[in-house]
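See below for the structure under consideration.
Here the complex is missing a single protein chain, while all its other protein chains stay put.
Our next item is chain A:
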Amino acid sequence: MFAPRLLPRLATSSVRSPLASTSSSLLASRRGFASSRTALASSLLYLEHREGELNAASLVALTAAKKIGGDIHAIVAGDEGVKEVADKASKCEGLSKVFTTSSPSYRGLLSEPLAPVIKALAEKGSYTHIFAGHTAAGRDIFPRLAALLDSSQVSDIIAVESEDTFQRPIYAGNAIATVKSNDKIKVITVRGTAFDKASEEGGSASVEEVGSDAAETPTKFIEDKLSKSDRPDLATASRVVSGGRAIKSAENFVKYIEPLADSMKAAVGASRAAVDAGYADNALQVGQTGKIIAPELYVAVGISGAIQHLAGMKDSKTIVAINKDADAPIFQVADVGLVADLYEAVPELIEKLK
């Protein structure tokens, strides 16, 4: 019970806090962690977008920011069409202001022009917290921003305990660290599966254009080569079917895993072994070094369940494992396990799901 000692004037989220019994701190805890007796918290959210759509992990980061309390402003930076995205963002529940800035140099979400722009805005607005989703872009831009602000970033948080204390997984999710940031500006990235997405409706934030004096940087965006698919997006799908090393070939991946995913209206994932062996695209990798997901249903086919893979999917609601090896570690986390040859079980399963 160090929380009350470390945060003497703040109501913490914990109902066990002795402060929670007073009416003023009850009110404060309902608003967030900020109370009238402390400097008000205010957050700046880097709102990522692509092809006119707001990034799901950014909306999750917005939910985390709401737990701090205080005003939440967002920055939407981009090239053409950024105004439309900013209008969309202004309707997000919880945002009171959306800054928008436009420049061709923001294409490809490069950190060199974006980090200084966010820094300038952060200092001008005296924000106490700056949030982003722990996406590839968030992971690229935010540490650069944190260094510019001389702040020690808190990466990939999964819980907000108070306005300066956060939980984050370490060692591939095999331990959870609770860390307290003493930095003036707290730079934080949020795990995309740790909170619910903020609603894209019900808000009415003002939109303010900020000039772009994006400096010329040596880095040039050339192109993105994104995997096109009609299936649900892996990061946000409610169901995922993943294939592992036992699939043995790229042909088998197309023949067994994809139809099974389609029969469940699921996204397709893969273990690192399957990706390294060339059976599946890099973008499909689930694990510590790939995507970290938490769907309603995760079906692991021919995946042994190495630590690094479990780090990416063990927060799924229901885990199903199909594996020939009854001793595979995946069965220790699976809610439903089937010890069977995938080449027989998968076609049968597809047939029975029709």
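Just so it is clear, contacts are C-beta pairs under 8 Å (C-beta built on N, C-alpha and C of every residue); 3 or more make two chains touch, one makes a residue touch a chain; residues count from 1.
Just so it is clear, contacts and distances are computed from a predicted model.
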Expected UniProt protein name for the omitted chain (select from "NADH dehydrogenase subunit 2", "N-terminal acetyltransferase A complex auxiliary subunit NAA15", "Probable electron transfer flavoprotein subunit beta" or "Light-independent protochlorophyllide reductase subunit B") would be "Probable electron transfer flavoprotein subunit beta"
Across A:G94, A:P169, A:G203 or A:G269, the one contacting the chain not displayed is A:P169
Per the whole complex, from A:S43, A:Q153, A:S242 or A:S271 the residue touching the absent chain is A:Q153
Considering the complete complex, of A:G94, A:P143, A:G203 or A:G269, the missing chain is touched by A:P143
Had the left-out chain been drawn, it would touch chain A at residues 2, 6, 50, 108-112, 115, 135-137, 139-148, 150-156, 165, 169-183, 217-227, 233, 235, 239, 264, 272, 275-276, 281-283, 288-289, 296-297, 307-308, 314, 317-320, 322, 326, 331-340, 345, 348-349, 352-353
